[in-house]
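With one protein chain held back, the other chains of the complex are shown just where they sit.
Then we have chain A:
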Amino acid sequence: MPSRQRAFLVLALLASGGLASFAAALAVGSLAVPVPDVIAALLGQPVDNAAIVLELRLPRALAGFACGGLLALAGALMQVLLRNPLADPYVLGISGGAGVGAMFAILLGLGMAGINGLAFLGALGAMLIVFGLAHGDGAWTQTRLLLTGVIVAAGCGALVALMLSIAPEHKLRGMLFWLMGDLSQTGAPWIALAILGAALLATMPFARELNLLARGHDTAQALGVDVRRLRYAVYAIASLVTAVAVTSAGSIGFVGLVVPHLVRLAIGNDQRLLLPASVLAGGALLTLADTLARTIVAPQQLPVGVLTALIGVPVFLFLLARHPR
């Protein structure tokens, strides 16, 4: 159990890591901007390339941080709620649900708001199916949960493939980039950041109760947790957070799975520390991954979801092998 001082130390370390990832995201690119110039631009002083830093890179870095944090928070909350270390928005087919909504919107020729709206509805729909079938305690629930996630993801994959195959040529590229996870077209990062902050603030007072919930519903109830109310609240917050993340950046895989797990390996499973640490680590990781995605083959850009999946798949397989239950 980490002491309060140690918790603050870990969070301060992660926060400085987040700042470093921001510095990299703002300075690195097809046109390198020296860090002093980045700082000057942020402070509003007129320097060369201030527009690149403030108008292109800053919104994208903020969006990356917000999405990474949202996905990591969603993953951490789902893992507690379902008592399963393998729970994650991508694995459970929730990103797939959002993908179906977004593809449908693009196919219909809707604008940004329409795409976001339908992606949001798709994510909520997939979540209703998965959580509706996979509540309760016991070994069977764990199996059923993963099976339900796989089935939902497969069904969504088929629908997405169907829509891709009938889509006209000029819409295909946009659809594919959305599916692979893309931060280049995120609209307002401030909304996602605000929701991230609000969700974290709303869950922190219940962090110790979440620790108990992770040990089993009856155990938590016997130790004084209002399990019913807590589960509904966490379910609502996890759904909202996932939907916002998936809506604003497309389907970025495995951040929600890998980040909470790595943080848990490093500092243990105390949610009072795990939740904020996952948010910071997830934000920093996605900001870095996105910086890499747009510099590795510059001036071409890779979808950031490809990078996170390339990291996430082996980690997920490793975890599955370690948890044979």
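In the analysis below, a residue touches a chain if its C-beta (ideal position, glycine included) is under 8 Å from a C-beta of that chain, and two chains touch if they have at least 3 such contacts; residues count from 1.
Heads up, the rule we're going with is that contacts and distances are computed from a predicted model.
Chemist: The complex has one chain missing from view, so what does its UniProt entry call it, picking from "Sodium:proton antiporter", "Spore germination protein", "ABC transporter ATP-binding protein" or "Glycine cleavage system H protein"?
Modeler: "ABC transporter ATP-binding protein"
Chemist: Which of these touches the unseen chain: A:Ala222, A:Ala236 or A:Ile296?
Modeler: A:Ala222
Chemist: Sort through A:Leu212, A:Leu280 or A:Ala293 and give me the one touching the missing partner chain.
Modeler: The single option touching the absent chain is A:Leu212.
Chemist: Tell me, which residues in chain A touch the chain that this view leaves out?
Modeler: Given the touch definition above, chain A has residues 1, 3-4, 79, 83-85, 137-138, 205, 208-209, 211-212, 214-216, 218-219, 221-227, 264, 268-270, 272 touching the missing chain.
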